[in-house]
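Worksheet: one structure, shown below.
One chain of protein is taken out of this complex; the other chains stay put.
Here the chain labels run A, B and C in written order, and each chain numbers its own residues starting at 1.
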Amino acid sequence: MRKLLMQATVLDNMRLTPTVNTLRILAPEIAAQALPGQFVHIKVAAGIQPLLRRPFSIADIHAEQGTLTVIYRIVGEGTALMSSFSPGDTIDVMGPLGQGFRLMGERPLLVGGGMGIAPLLLLAKALCPRPVYVLMGGRTQEEMFWPPLFQNVCESIHIATDDGSLGRCGTALDMLPEVLEQNKIDVVYTCGPRVMMEGVAKAAAEMGIPCQVSLEEHMACGVGACLSCTCAASDGTRRKICSDGPVFWAEEVFL
Amino acid sequence: MRKLLMQATVLDNMRLTPTVNTLRILAPEIAAQALPGQFVHIKVAAGIQPLLRRPFSIADIHAEQGTLTVIYRIVGEGTALMSSFSPGDTIDVMGPLGQGFRLMGERPLLVGGGMGIAPLLLLAKALCPRPVYVLMGGRTQEEMFWPPLFQNVCESIHIATDDGSLGRCGTALDMLPEVLEQNKIDVVYTCGPRVMMEGVAKAAAEMGIPCQVSLEEHMACGVGACLSCTCAASDGTRRKICSDGPVFWAEEVFL
Amino acid sequence: MSKGENSQLCTEFAGIRMKNPIMTASGTFGFGLEYKDFIDLNELGAVVVKGTTLKPRPGNTGCRIAETPAGMLNSIGLENPGVDHFKDVILPQLAPYDVPIIVNLAGNTADEYGELARRLDIPGVAAIEVNISCPNVKQGGIAFGTDCASATGVVEMVKRNTGKPVIVKLSPNVTDIVMMARAVEDAGADAISLINTLLGMAIDIRSWRPVLGNTVGGLSGPAVKPVAVRMVWQVAKAVKVPVIGMGGIQSAADAIEFLLAGASAVAVGTGNFVDPRISVRIAEGISDYLTERGLTHVSELIGRVNDYC
Partner (left out) sequence: MSKGENSQLCTEFAGIRMKNPIMTASGTFGFGLEYKDFIDLNELGAVVVKGTTLKPRPGNTGCRIAETPAGMLNSIGLENPGVDHFKDVILPQLAPYDVPIIVNLAGNTADEYGELARRLDIPGVAAIEVNISCPNVKQGGIAFGTDCASATGVVEMVKRNTGKPVIVKLSPNVTDIVMMARAVEDAGADAISLINTLLGMAIDIRSWRPVLGNTVGGLSGPAVKPVAVRMVWQVAKAVKVPVIGMGGIQSAADAIEFLLAGASAVAVGTGNFVDPRISVRIAEGISDYLTERGLTHVSELIGRVNDYC
């Protein structure tokens, strides 16, 4: 696989919620190669402000159509600029970057929180025809725009919200042991807030189930050159989240 | 007169030549007060890049409609951004700024070069019903998109181009003595390259005709606060081009 | 409360009562009067006027400003009408306003600074800001601001000649800003202003000439903000006198960053050129921030950054 630098065409950039958009771009060379868990690094402004690219997980691809989708939350200057991308605009995209999820097991569980659910969408598709189980947590029903997106690509969706406005009241972690056991899960993939992923990794480890985690860190280069994103591995050496990851075996990076 | 800070609406932003646009905005409070020779200070980017405002002469106003026109050449980052203003956009404008031309005389001549011709357009209108004579110089016919704009507001237009592609071959200065004499000019207004204005001022002085010149300098504040635009006056004191000018009596600022 | 007053924002800075801790930085707001169509001067914390010298100065020749990425260079060269004109003509025009006027001073020698301070020890002047950091003049200016002994000499001389609070404005173009700050504090400074401009240069690649007539100039605007915040943080920890933070402030968020870093007040410079109402907007923005967080007074922000060191 070769990393590419492309001028991609915006196909659509739709609002999913007041603060979340889904951006679909035409980027055939990247779409042809991209694997679940990998990300693209997008230049959001034509000029120098803001200066750095923004990393986003690849949430979907249509290799035949040459399209690629990212789902992003508008949180600051860069994502606000992205929300004004219009169909037909040309944007500068690097990708596919990083190491994705390793597809394995027979009964995989995907545990996601917040925008960490985005890469799990493409992962669920890639894991087909295995029966894919999904467990997702969020604060309220409002943040839970995900279920319809997963409808056709998974066996069952388990939802927890902090206020109980959708699914079970509580966190994804509260529901985890039950979901693991009932569905005879044999591999766990997780992406979301660090505390959630640590809890997932711990529960999986206790049940002897292999677990892959997708980490996040502020990134300048996205290709392993600047060392802005590194983390300590359990063996005392360092890992670059952008190029050794973002997906790691849980035991590789969590102690 | 009170200087204003306004959110103005873009009405149109049309191409006059491949590098010159005419921008018409709805800014009733500014249009109601603006005098020929004054300028507006436009914020070209929403963010901090480029940081400073850009000054442009007021080329036309329709007080009743509340509109104001500037004619600008795309020369750099700021004017390039301006060329992408679309009808309906809101832009941040300060104005009217500076001291304009003093209307006087019976047979005024307006001598302009390059984009310095822009403020002479509004001046010509304001001088009506006096017979207004216009002399303009440029490099080639291409730069001479001005004559149609002046058609209904002046008695006669004299044109010089360096290559003779329109009007007389030569500079405005070459034609000046003849134009001054034949039309019995009793006041001269000039705006354009400094060497041109100096030549005009000299010729006018020799014939005892009063002459007003409009100066240009890089400006930060536009209101007399930063002293980035000052020049020496003939009496040894200093003038702020943005607030004491941009229009001065020739003998006030040229030695 | 009178116009522009807000109990969350009223501040006493180096003995000066201010309606809010937002001042206008010297050289960027003229004498205040230039902006009166846009802003009610009574709503400002203080107006710091243009650098004033004993004799009128014409300033530098040639182009005086250049735009740079998220910033600008200036090489005005302290053009000003001189202290006597300021006293006789300008100050009376400022008398009707209920806003502290702080006069920024620049001299060629310590004695000149002393003489300036003496002449300005008059009603209507709230404080003196000693500019030992102008990068745009051949003599004086930054030469005093990059050497502890010279800085000390100037500050002592000014203190001897005035009863007003003395604010010393430091240059960021030094290896050790904390050492400079301690030196002027020891010499009697009542407060410290940080930062003046960073020395910079831009070249026109068409003409092969410096963009500025003076070749080099002072860099200001958002570009310098990280350097300014760092210096305010270092100095505020090291000295007991209050600090006025400035450098690139364009929003309430920027101002809050400086307050958290340790500034007791802030000044807005280049930002005035972009938005002539910026100081008032910032005061409002800080007030909103305090309200959102349930804080009652801006002083609850000062120096409250929880650094990791």
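What we mean here is this: a residue touches a chain if its C-beta (ideal position, glycine included) is under 8 Å from a C-beta of that chain, and two chains touch if they have at least 3 such contacts.
From a predicted model like this one, the values you see are computed outputs, not experimental measurements.
K.L.:
I'm checking contacts with the chain that's been left out. Which of C:L9, C:L198 or C:V274 qualifies?
P.N.:
C:L198
K.L.:
Just to verify: which one of B:L4, B:I48, B:M136 or B:V179 makes contact with the chain not shown?
P.N.:
Spelled out, the listed residue whose C-beta touches the missing chain is B:I48.
K.L.:
Which of these touches the unseen chain: C:T152, C:N173, C:S264 or C:S279?
P.N.:
C:N173
K.L.:
Can you list, in ascending order, the subunit C residues touching the missing chain?
P.N.:
Contacting residues on subunit C, toward the hidden partner: 62, 68-71, 73, 146, 173-176, 198-203, 205, 207-210, 213-216, 219, 221-227, 229-230, 233, 248, 253, 256-257, 260-261, 289, 304-309.
K.L.:
Provide the residue numbers of subunit A that touch the chain removed from this figure.
P.N.:
2-5, 43, 48-53, 92, 94, 217-230, 232, 238, 243
Throughout what follows, only the chains that are shown with their structure count from here on.
K.L.:
What chains, if any, are shared contacts of subunit A and subunit C?
P.N.:
B
K.L.:
Among all chains, which one's averaged Cα position is nearest the averaged Cα position of every protein chain shown?
P.N.:
Of the chains present, the most centrally placed is C.
K.L.:
Sort the other chains by how far their Cα centres are from that of subunit C and give me the top one.
P.N.:
A
K.L.:
Let me have the rounded angstrom distance from the C-alpha centre of subunit A over to the C-alpha centre of subunit C, please.
P.N.:
47
K.L.:
Which whole number of Å gives the spacing of the CA centres of subunit B and subunit C?
P.N.:
From the centre of subunit B to the centre of subunit C is 35 Å.
K.L.:
How far is the middle of subunit A from the middle of subunit B, if each middle is the mean of its Cα atoms, in Å?
P.N.:
Measuring from centre to centre gives 56 Å for this pair.
K.L.:
Listing for subunit A: what residues touch at least two other chains?
P.N.:
Subunit A, residues with two or more chain partners: 48-49.
K.L.:
At least two partner chains per residue is the criterion; list those residues in subunit C.
P.N.:
69-70
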